[in-house]
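Excluded from the complex is one protein chain; the other protein chains are retained at their positions.
Letters A, B and C mark the chains as written, and numbering starts fresh at 1 in each.
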Amino acid sequence: MVLKHKTRNKEYYKYFCNISTRWNDNDVRWHLNNAKYYEFFDTVINNMLFDLKSINLKCSKDIFVTAETGCKYFEEISFPDKILAGLKIDHIGNSSIKYDIGLFKNDNINISAQGFFVHVLINQDTNKPISIPVKLKDDLKSYA
Amino acid sequence: MVLKHKTRNKEYYKYFCNISTRWNDNDVRWHLNNAKYYEFFDTVINNMLFDLKSINLKCSKDIFVTAETGCKYFEEISFPDKILAGLKIDHIGNSSIKYDIGLFKNDNINISAQGFFVHVLINQDTNKPISIPVKLKDDLKSYA
Amino acid sequence: MVLKHKTRNKEYYKYFCNISTRWNDNDVRWHLNNAKYYEFFDTVINNMLFDLKSINLKCSKDIFVTAETGCKYFEEISFPDKILAGLKIDHIGNSSIKYDIGLFKNDNINISAQGFFVHVLINQDTNKPISIPVKLKDDLKSYA
Partner (left out) sequence: MVLKHKTRNKEYYKYFCNISTRWNDNDVRWHLNNAKYYEFFDTVINNMLFDLKSINLKCSKDIFVTAETGCKYFEEISFPDKILAGLKIDHIGNSSIKYDIGLFKNDNINISAQGFFVHVLINQDTNKPISIPVKLKDDLKSYA
């Protein structure tokens, strides 16, 4: 990974979870493989969604699917480093949500990586996007 | 995943590899988890690099690190689908390479997902970007 | 991995599938991480089960859960090696199946790793083991 500016700190984010790294997160370069970062994005988002009362991730016929994702890698993270993942909702559309996620390595003040993640709510029967229910939208706004 | 325009077909790409899906690539939604797509991007790129005589991935002090990645998901892929990954080099800079990758599901003509991947060549001792050697650059151009 | 006797060849197995390795299957030692082998066991078993008409993996209320697994590692496999996974059913009990799996590296004649895998058929509503239906048992016997 290549150093660039790291402009975001913990104040920027609204929801956090701790993530432990694993031995095989490291690839041959002794750093977390780039794909692993997306496991962390998924995890902080779904941890947040699990906490909400307005959607039942396990039983609902309406599910979030992933439309687009991206990540900028600012500095290396390696097992056994610890990670704090911070989440902020950038945009809530009719059926989509755009998340901004920052990963903080150990006790670092600034992010080591920054990702975005676009979820779209679809109905599993029709496989088509549907409007995000008002109650869920309201709940999500607390993280915007 | 949400349907969008799928504009690229196999003619667009310059290097290919076959990827078999695995039972646990599927997440709870019975589709490949979004992070798995990045494992495939890494795999097609490194398969191509392994084929080159102008760099030794295993022994060289100069290594590629990942600076930025992204993916658009056009349609669902599920185990036991098979994947053909196509690669094209979008840009070769002084020390960086930008790859464009398309994933074709089974015998599909158009891509199911499109990714990009930015590699930067660094020296492991200094941890700083270095110029891509001329011979390597020439080899890479055959995939541009 | 450490060399031991490798006693099994392709004649021993009854069902096969090809598995492509991925860049991040390698861990820091430049060999496939030990956990990846279990992804392959799962994959060859479920590929076989997907081929059977007597069970619908996706819709059935009766599902296979994993009770016990194990692996002996005879020699290193590394990306970009290719793998052929061979499967043989060791034992079919009232509600359980024990699989024997061998992994062949590239064009090797003998196995590089040998695993076993115990599946138990349970009903998702009761979470209790149930008898394997006769038709399914008959289908499975062709791999025993």
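Note that a contact is a pair of C-beta atoms (placed from the backbone, for glycine too) under 8 Å apart; a residue touches a chain by one contact, two chains touch by 3 or more.
This structure is a prediction, so every number in the text was calculated from the model and none was measured.
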Sort through C:44, C:120 or C:136 and give me the one touching the missing partner chain. C:120
Return the single residue from B:33, B:47, B:69 or B:114 that touches the missing chain. B:33
Taking the full complex into account, what residues of chain B touch the chain not shown? 23-24, 26-28, 30, 33, 35-36
When the complex is taken as a whole, what residues of chain C touch the one chain not shown? 1-2, 4, 28-29, 31, 33-36, 38-39, 42, 58, 63, 65-73, 76, 120, 122, 129
In the complete complex, which positions of chain A touch the hidden chain? 17-24, 30, 39-40, 42-43, 45-47, 50, 58, 79-80
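Operating definition for what follows: only the chains that are shown with their structure count from here on.
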Roughly how many whole angstrom separate the Cα centroids of chain A and chain C? 33
If I count partner chains per residue in chain A, which residues reach a count of at least 2? 28, 33, 35-36
